[in-house]
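Here the complex is missing a single protein chain, while all its other protein chains stay put.
Order of writing sets the labels: A, B, C and D. Residues in every chain begin at 1.
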Amino acid sequence: MSPTTTTQAAAAPGAASDANAVPVLELAGVTKTYRVKQGMFSAPKPLHALGGVNLKIHRKDVLGLVGESGCGKSTLAKILLGLEAPTSGKVLIDGREVTARERTVLARRIQPIFQDPYSSLNPRKSIEDIIALPLVVHKIGDSASRAKAVTRMLDLVGLPQRVLRGYPNQLSGGQRQRVAIARALVMNPEIVICDEPTSALDVSVQSQILNLLGDLREELGLTYLFISHNLAVVEHLATRVAVMYLGKIVEEAPASELFAGPRHPYTQALLESVLTPDPNLSVPDTHLGATYPNPIDPPSGCHFHPRCAKVMDICKTTPPPHVAGPQGHVDCHLHAAPAR
Amino acid sequence: MARTIETVAEDLRTPSPAAILRKRIFGHYGLVFGIAVLTIIVALALFAPLLTPHDPYAQDLMARMKPPFWMPGADPNHLLGTDFLGRDYLARLLYGARISLAIGLFAALISGLIGTAMGVAAGYFGGRVDLVVTFLINVRLAMPVVLVALAVVAILGGSLQVVVCVLGLLLWDRFAVVMRSSVLQVRDLEYVNAAKAIGCSTRRIILREIMPNVVNNLIVVATLEMAHAILLEAALSFLGLGVQPPTPSWGLMISEGKQMMLFEPWLIAIPGVALFILVLAINLLGDGLRDVTAPENRG
Amino acid sequence: DKANDTLNAAFTKELESVDSYFNSAREGVILQRSIWDGLLYLNQETGEYEGNLATSWTWVDDTTLELKLREGVKFHNGEEFDADDVVYTVEFVAKPENGVVVQRNVNWMKGAEKVDKYTVRIFTNGPFPAALEYLAGPVSIYPNEYYAEAGPAGMALKPVGTGPYRVESVEPGKHFVLKKYEGYHGGPKGMADIGTVDIRTIPDVNTQLAELFSGGLDFIWGVPADQAEKLAMMDRSNVVNESTMRIGYLELDAAGRSGADNPMTKTKVRQAIAHAIDRQAIVDNLLKGASKVVHSACFPSQFGCDVDVTKYDFDPEKAKALLAEAGYPDGFEVDFYAYRDRPYAEAMLSYLSNVGIRANLKFLQYSALRDMRHKGETSMSFQTWGSYSVNDASAITSQFFKHGKEDFARDDEVLAWLDIADTSVDPEVRKANYSKALNKIADEAYWVPLFSYNANYVFTKEATFTPTPDEVVRFFHVRWK
Amino acid sequence: MSEPVLKVDNLTIDIPMSQGTLHAVRGIDFELKRGETLCIVGESGSGKSLTSLAIMGLLSKKMRCNAARLDFSGIDLRTQSPRAMRALRGDRMAMIFQEPMTSLNPAYTIGDQLMEALQLHRPVSRAEARARAIELLGKVGITAAESRLSQYPHQLSGGLRQRVMIAMALMCDPELIIADEPTTALDVTIQAQILRLLADLQREMNMAMILVTHDLGVVARIADKVVVMYAGEVVEKGSAREIFENPRHPYTRGLLRCIPVPGKTKPGEHLGSIPGIVPSLIGKVEGCAFRSRCDVAEAVCASEVPVRRTGEDHMYRCIHDVQPGAPS
Partner (left out) sequence: MLMFTLKRLGLAILVTFTVSLLSFSLLFMSGDPASAIAGENASATDIEAIRVLYGFDRPFLVQYADWLFGALSGDFGQSYYFRVPVAQLIGERLSTTMLLGVCGISFALVTAIPLGVAAAMRPNSLIDRTALFLSVMGQAMPSFWFGLVLIVVFSIQLGWLPPSGSATWKHFIMPTVVLGYYAMPAIMRLTRAGMLEVLNADYIRTARAKGASETRVMFKHALRNAVVPVVSLAAVQMGFMLGGSIVVESIFALHGAGYLAWESIARNDLPTVQALILIFSLFYIVFTFLSDLVNAWLDPRIRVG
């Protein structure tokens, strides 16, 4: 990779986070409810995968979205991609509400990179066909110009030209993820939704993909929604971080701020759980209880209270308030204005 | 930095899916056997006029039930003997292969079209469509096939077309079930989501993204249903309600030979064995294809 | 099985009801003859009517028959037989609303009247020469008290008659056990020899043969010719062949009911068809046994059956020539309907195709085919008719040529002749008119009469049995050696 | 110190495949004492799981497993009958698997499965087994243990299931516990909890533990000894401190550079990376398997690779004595 990339660090944090600018992408009170059946004999129950999410992504931001498995990260990504319709709430692009009808137009602006490099490529298609698919679907250019675009993308993601005629099964996980990235970028989108793009990869490959994503953002001026459960990875790439717990954003702040001073107990626990390869440390005690949340039957009040080390009485009954901070917010009784 | 070391990984790259498939096919004895036998039967059926001078419909009442060549009293003119009207058994067997193959093929085609359309719709769209299709599958499964087929053929008469249509209209359930579940499996894979996010039309997603990945299951079911249709036709013929004579269907030949089975067993043994081999070959082909293309074997 | 004094026999078809008025199957007739008695009896050897439950009979007038009844006869349940039983039975079956299946067996009777305990009169609906034939055949006498109480349903489950066999048990459709009736009245049927007759329904002929080989059956009939031939060669059981009264024929739509332009309306076409088929070869190779080629539209032994009519010999060249004359030098295509004996049909198909008639076989269930014929939709069909074993041409020729639904000739002349023949009481007049009708039918080739059928009876070497042309197995005539 | 609980010397595992023999594990050796934790790290497919399965005697029959030595508490595992192996498994050595979601039998209750583990090896009554199960569930931090016993696996979350798995492994007080990536399928917070639990229990019960993982962070926090595997081979082995503070093998060093560490790596900065992919191990494998991805590889790497040692228990396989540009 080019050595110039080292200078980007200055540009990254908060570069575009002008609070007053219109965000490219905004979620306003988005909820998503699934009806799920547990076992054959019971009636379906509502599962609130997203419970009123408000989120803004500004141009050239990398919004890291962290949270544990099943908290609704992928659901959010799917809603942004138009793969699922929100149960309520709005999705706005450039301040304009997006209706389902316009999704195909939006497909040019928002593109996904998924988690599993093994299932994200159609095994029956050659790499060339896979990368060219968006162009074909949107009827962009003729076959010659498409071939050129595909070649360019291969260079961009660092794959050799000879894989073009190959099939996904001939590639390693990292190479496949590069193909997926090439497919996402071939339409020159503005926003890329990365849903855990590296969690299925070995660390040695993960770093390659992370580097690539960083470089591409620089070169193409992309905006990322970067979903991960690995805080270290998020810190590395994100400019802003949103922490999600059971379908709600519990804390949101610029990356540097959040890592320097996590305010929500859950964020704190998350940070503590990051295991840095330091043989002088032992496994940390996160002070979290072993009661794992059930999204079908979420705890009352603050969803986090059964695991929270700093739980107060009020947490058990009252949903936490929305406490705005200097550059973000936290939803927690601890940070609410002192009790009456 | 200079990297002069030979890249081991590059040389050991796996071959393309087509190449793997080819290799698997030839490594699978059952499949190879099935293909070989089926090819032979198809060839025999196609070149029947070249292989026997006899007309399968020409009767000779004076030369009835001549035994086949391995039995005493055989007529060298009729290698496999003659039937109860003195028609050449070999000629009937060869021309009969056409009928049996055609029945299997067209019945599978009709049921395949119906079942696949329903199964894919149910699997892909889910919700109401799925409910309706599942309901229809249930209705279909609840109907006793042999009984209904018999009833319909009894009403409409047993012309080849009727038999093929009845079988086609009755055997779509497995297509629907298999297609539904395979599409359900593929539907939520990420490349389908990716295609949706790219903005592909539903038609395109179904035809280009999903179908190529489930078509192997379709082929497997199609071969098995083909065998099923052939057997069912034979059973209908046996019960006297299959294809009409003098059409030389194998099922009909068994049913005609059945009369004399205790005295001239070869009359049912020959078409019976032919039927058995054909169905066996088709089943082996289907099983083999399943083994070869099963997802757990895929690279 | 002589050791157990049991004859194991098989029916091919499920019998719908043992009550003889409520089935139309041959199996039913067989049981009927063993369980019940008619008023008269037809001696198969002499062809003469004898008294059975009646001892003498006289025509009082054209429509009244007076009969003297046998005394001292007891039904299987102990009920005494007398004139009341006859009156009750006749009155019951003659009423159409009681739903006797084969109406023509009974609808000639108007009713009956008791004269004294052992004398009755039976009244007919108009002159009916064949009355004695029916009284000796399908009309059997039921016990009035029992029948009034049990009805047809009860009779079907626990039949009661006066015949040489009483019924031990009935599993409807499946299994019937008959026991020798020790109190048999000694009528012309004679005392039964075999103690038990055990009849099971086994639909598949091969299974029947298998049972025969393994000793599970002693007596089967209706065995196809080829099998019978092989069985005879194996010499393990007796194989006896006897002609039956059933004949096969091609019914051609001369009247144009299936379409005025249909080729069968042309006499030359019909004659061509008659010339095209080698009936003798079919008889020799397929039917075998006692079968004969027939030329006239009736069974030769029937009263009034004139066999000396125009004969069409096997001559494909002539057939082709006739077709060409009729305007079909290249033949034509036609649907050929049939409901039984597929091999025979197939053989005919092949002959027809040799002269250029491309016939498509449509093999249907009997009732379905009859529907079509009633609606006049078939231009060519292969039919058979057994005349209910009635030895009189009225049972066949008049059945089909009197402008009924099954008449595809619709010839007024024929109708007129048959009307005279059917109602006259003078045998000579009848004969002459039947002859005229049959000759015209043959000349015009309305039908192509094909052959008479035969039946093969296969039974254990321990028994003796002589079949009769009426295809009715009389178990009381089977004897152990 | 006492006798090692486990001694593995020159363990090889070959898998016959249609394309040839896969040399999945090629000459591994290590030893482990009571109370010690050994971590095996390596990329996916490097043979970590096979090694642990080989120790448990759970390799499938078609795989060929050879070793110069495979001793467990003085028992030669190579010569044990299947029956004797069964008696050892679950009793004196236990294993925890990676996938908590699928490692429990969906058809039986938690209680059944826990109690089975004990009853297979000890002649105890159901009541006793039940008491033991409740005790252990409490120990692994499951509250209301009593009522959990009658629940089915699908009614528990991943974290709870993994705790049940741990409890199950401990039912018979094993001397050796092998945990094959016990936390990779879990969330970070739960991972930390489970690892802590494992570490505490290991100390408390004075067991020997083998922890298989590909997460260097985990290794650093929990291991006494570390085995780094690459392509079926031990490329570096030593005490945890040695490995992390003084890594010698280019692969180990590469791995350490790959992971972003909050506070250490700069956000947005390029991470170190190891280019290329793992070579195939089918057929004859010669020389250093890592050479195709190695920055400092030379032509001689294609032939014999020397085993080098720095100090008593730090060993690595590389032609370079000291890595060019290494910090120490």
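The rule is short, and it goes like this: a residue touches a chain if its C-beta (ideal position, glycine included) is under 8 Å from a C-beta of that chain, and two chains touch if they have at least 3 such contacts.
Remember, it's a predicted structure, so these values are computed and weren't measured experimentally.
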Of B:Leu79, B:Ala117, B:Ala154 or B:Leu184, the residue in touch with the unshown chain: B:Ala154
Option touching the unshown chain, where D:Pro4, D:Gly90, D:Gly141 or D:Pro182 are the choices: D:Gly90
Per the touch definition above, residue among C:Glu145, C:Glu211 or C:Asp284 touching the missing chain: C:Glu211
Option touching the unshown chain, where D:Asn105, D:Thr143 or D:Ser303 are the choices: D:Asn105
Absent-chain interface as seen on chain D, which is shown: 56, 58, 86-91, 94-95, 97, 99, 102-107, 109, 116-117, 120-121, 152, 154-155, 165, 168
Interface with the unshown chain - residue positions in chain C: 14, 16-17, 22-25, 96, 99, 101-104, 152-153, 156, 171-174, 200-204, 206-207, 210-211, 213-214, 216, 365-368, 370-371, 374, 386, 388, 399, 404-406
Contact set of chain B toward the excluded chain (per top definition): 135, 138-139, 141-148, 150-152, 154-155, 227, 231, 234-235, 238-239, 251, 254, 258, 261-262, 265, 268, 272, 275-277, 279-280, 283-284, 287
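Here is the rule we go by: only the chains that are shown with their structure count from here on.
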Reaching chain C from chain A through chains that touch each other, fewest steps: 2
Centroid distance [mean C-alpha coordinates] between chain D and chain B, Å: 50
Touching two or more other chains - residue numbers and ranges from chain A: none
Numbers and ranges of chain C residues touching at least 2 other chains: none
Complex interface listing, chain C residues touching chain B: 205-206, 209-210, 213, 224, 226-227, 230, 278, 281-282, 284-286, 342-343, 345-347, 349-350, 353, 360-365, 368
Contacting residues of chain B [partner chain A, same complex]: 13-17, 20, 189-191, 193-201, 204, 209, 212-213, 298-299
Contact set on chain A toward chain B in their complex: 78, 81-83, 103-105, 107-108, 110-112, 114-116, 119-125, 133-134, 137-138, 166-167, 169-170, 180, 183, 187
